[in-house]
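Only one protein chain is missing; all other protein chains are in place.
Up next, chain A:
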Amino acid sequence: MNSNRRSFLKTSAAFGAALAAPSLIPGRAAAAGEIEVGVLFSQTGGLSIVEKSLADATLMAIDEINATGGVNGMMIKPIVEDGASDPKTYNEKASKLVIRDRVPTVFGSYTSASRKAVLPVFEKRNSMYFYPTYYEGFECSKNVVYTGAVPNQQLSNFIPWIINTLGKKKFFIVGSNYIYPREMAKVSKILIEQNGGEYVADEYLELGHSEWGAMVSKIKDSGCDVVLSNVVGDSVVAFYREFKNQGLTHDVLPICATVTSEIEIAAMGADFAVGSYTSFPYFQAIDTPENKAFIERYRAFVGDPKAVTHHALESSYFQVFLWKQAVEKAGEATPDAIREGIKGQTFDAPNGKVTVDPDNLHTYLTPRIAQWGADGQGTIVEAYPEPVRPMPYVAYGETPDNLFCTAQGLDSSKL
């Protein structure tokens, strides 16, 4: 009786497992010889101007990989979703890609708000998210690969260069009122003090605000000799225009910016930015055959002979190649294999060599400083000799000898 019951349990357990097995197979399996990946950017809404270009760069990289034989002989099949410039939509679309389509990787997001909105989906379901934008740091997820710059990669050569080469010592820090400019200001202040400069003000304006009269007047009266701008979006345009209208010139009082890219310069009219500086790892003006070929291919891909390339766009492009190498190294396209495979991956991107840090999954990038010219393009006036290690917690005292974010995760006792 006893043994009977046990054997019954055994058979029923086996039977149960057999029944359960089909549900383990993805409901919508990719065709054999294909790997599905998600591409999640805003195709509509206010942010679509920038985010569409990021989606285009991602799709172009996928096209190029497929044209040269795919990944391990498998074609990449992108599933494109629209985040609609809305974090809530981002979250829903990410859930759809991860849970229903069961993609092992999604490439996406421009704003930190949208990244924060999708983060729980990737952490809870253990999938991988590749994020191409420069951002404020202060994040250490095992499910995100960050290929844009963090504050130390935009500022660690910028501030010393402003103080030593430009000879400007009194900073007026100005930004839009949200997390990125505020974190950038924190890092700037640390660096300014280390390098023997000082800051006379740290001011913020509402996101999207376009009335700069009072602020520029304050800048004029503050006695500063350089303006460090972390202003974002269409406010940038109004800021540079007002700056010139109040008679300030970049040769006497330069704006040194961390967000003003080729896109903003084109929107404001190049005249207003001539002589000002921006720090990014990538500029369209980088004068290498690799970058020129990249710009050509991108313009052909989007069918616009005047399309501009910029930092987040370039990261959107090369991160797909880093992902490809990770899958090839791991031999399979599961999230855990990709996470292990991506550590230490190196790729020759249009901006030069990029490497994924094995500890914090951020990317080694080469900081560059460009001065804007009348044609709306930058001239690279300074480049770091080698790629700089990403340190997402530098504002809170992180140093290369004292890492906060390691392969074991965030050491929150150090914060």
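By definition in this document, contacts are C-beta pairs under 8 Å (C-beta built on N, C-alpha and C of every residue); 3 or more make two chains touch, one makes a residue touch a chain; residues count from 1.
FYI, contacts and distances are computed from a predicted model.
Asker: Per UniProt, what's the omitted chain called: "Isoquinoline 1-oxidoreductase alpha subunit", "YCII-related domain-containing protein", "Urea ABC transporter permease subunit UrtB" or "Peptidase"?
Answerer: Missing chain, per its UniProt entry: "Urea ABC transporter permease subunit UrtB".
Asker: Among A:Ile49, A:Ala300, A:Ala374 or A:Leu415, which one is in touch with the chain left out?
Answerer: A:Ile49
Asker: Please identify which residue in A:Tyr135, A:Tyr204, A:Trp372 or A:Phe404 touches the non-displayed chain.
Answerer: Residue touching the chain left out of view: A:Tyr204.
Asker: Determine which one of A:Pro120, A:Gly196 or A:Gly213 touches the chain that has been left out.
Answerer: A:Gly213
Asker: Even though one chain is hidden, which residues of chain A still touch it in the full complex?
Answerer: 46, 48-49, 177, 203-206, 208-215, 217-218, 234, 237-238, 241-242, 244-247, 263, 266-269, 304
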